[in-house]
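Here's the structure we're looking at; comments come further down.
A single protein chain has been omitted; all remaining protein chains appear in their positions.
Moving on, here comes chain A:
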Amino acid sequence: MAAQWNFFATRNGIITVGAVIGVLAPLLQKFGNPGNMGICVACFERDIAGGVGLHRAAVVQYIRPEIVGFVLGAMLAAYLFKEFRSRAGSAPIVRFILGMFAMIGALVFLGCPWRALFRLAAGDGNAIFGLLGLVGGVGLGVLFFKSGYNLGRSQTTYASVGWLLPLVMLGLLILMLLFPQIPGKDLSGILFYSVKGPGAQHAPLLISLGIGLLMGVICQRSRFCTMGAFRDLLLFRQVHLLSGIIALLVTACITNLVLSQFKPGFENQPVAHTMELWNFGGMVLAGLAFALAGGCPGRQLFLAGEGDGDAAVFVLGMIVGAGIAHNFLLASSPQGVGQYGIAAVVIGLLVCLGIGFTMRQKV
């Protein structure tokens, strides 16, 4: 049977996807999302954790429709193009722990790889340390891959296994419709809503959901992955995914300039701190965890949408990790790293290194 041609899997396709994201994310900020955070998978999953009460950091509680859209859009694309395949069983507990520490590292930096790029594209110099840390963490992961690191095989399983995370996301959307935000109130039914801070800043629901769905579709088709871009460069000298990342950075920068959202500097950047070492260190941890798990947080959502139960476990690990990060004072704020954030990064690195060293097969 002839293979189906996929434009989005070509070089022009991945550049197109990067450019589309680079335009839409700053637009989401214009429509109401937090500063330099048009889309941040880690921050938005953290907000979802707060929205369902897994943590009580009052300023970051909101069920972000973009995340719902990412998963459901990827599922839609996977079904449309006959790529939905339920699979699971590749070291789920390891993926959960990697997801937890990936989130903790990201919240020490204050952003996922997508947001690191958007912060840089809006002029936030602190993002440079985060991106260097990301490359460093991915580089460590590459060393493990070269020495035989492998999480083992997944198995094809019941279709319902692959539906579970999309159903969780659909459930969150339904809860949001049942218990909508009430102006000035921090609780609506069972959902928490921020009345101030980043969690209170959001684009209108339908716009967020629509853009999330579109991104879910095009990212599933293109296999867009920010971590993978650096990994493939370091491991295979391939620049395919990196070309999408560069397109995202350039178009986001241009869009920010057009929208007057570009403000270069290090101090007083939105939802950011200036502790260079821990901007770097947090993302070393996140980058290593993403590399060991095989994808950036966005990619894990798209994989979960196309039926990958192991990616779904990573996503759930990230959401629980957000709860831990805020309940145990690990997450940073614009004032700097949380009280126990540095200890958490050190512990996370030791755990990830332990996973990397002990899960290697002779090749």
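One rule holds for everything that comes next: a residue touches a chain if its C-beta (ideal position, glycine included) is under 8 Å from a C-beta of that chain, and two chains touch if they have at least 3 such contacts; residues count from 1.
The rule is short, and it goes like this: contacts and distances are computed from a predicted model.
Note on the omitted subunit: UniProt lists it as "SirA-like domain-containing protein", one of the names in "Na+/H+ antiporter subunit D", "Branched-chain amino acid transport system permease protein", "L-lactate dehydrogenase complex protein LldF" or "SirA-like domain-containing protein".
Which of A:H202, A:R223, A:H273 or A:H326 touches the hidden chain is settled by the complete complex: it is A:R223. Of the listed positions A:F145, A:F179 or A:F266, the one in contact with the omitted chain in the full complex is A:F145. Shown as candidates are A:H55, A:R119, A:H202 or A:H240; the residue that touches the absent chain is A:H240.
Counting over the whole complex, chain A has residues 1, 3-4, 6, 9, 81, 83, 85, 87, 90, 145, 150-151, 153-156, 223, 225, 228, 231-232, 235-238, 240, 294-295, 308, 310, 363 touching the chain that is not drawn.
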